[in-house]
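A single protein chain has been removed from this complex, and every other one stays in its place.
Now for chain A:
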Amino acid sequence: MNFKNLREYLAWLYFQYLLITGIYVLEPWEKSIFNSILFTAIAMVIYTSYVFVPIHVRLALEFFSGICGGQPESTVALMN
């Protein structure tokens, strides 16, 4: 497919989205219901990952540094 501009390409992408999900055949209000449900879900996923992923990453880092980083210090202490 050759596209003249980005707008045309986006329109084509949206058309593919309509066809693959099957909402091409739905009435406009049904389309908007489907779109809003889908985008709400996606937005929630993004928001949740934004809020919780950094916390989990920090916790994981602390956990692993607790395992790997804590050990040599104690051996040093024993040596002394």
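The rule is simple: a residue touches a chain if its C-beta (ideal position, glycine included) is under 8 Å from a C-beta of that chain, and two chains touch if they have at least 3 such contacts; residues count from 1.
The criterion applied here is as follows: contacts and distances are computed from a predicted model.
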Notebook entry, point to check: The complex has one chain missing from view, so what does its UniProt entry call it, picking from "Replication factor C subunit 2", "serine C-palmitoyltransferase", "Multifunctional methyltransferase subunit TRM112-like protein" or "ATP-dependent DNA helicase 2 subunit KU80"?
Noted result: "serine C-palmitoyltransferase"
Item checked: Chain not shown: contacting residue from A:Leu6, A:Val25, A:Ile55 or A:Cys68 -> A:Val25
Next item on the list: Mind listing the chain A residues that contact the chain we can't see here?
Entry: 1, 12, 15-16, 18-27, 30, 34
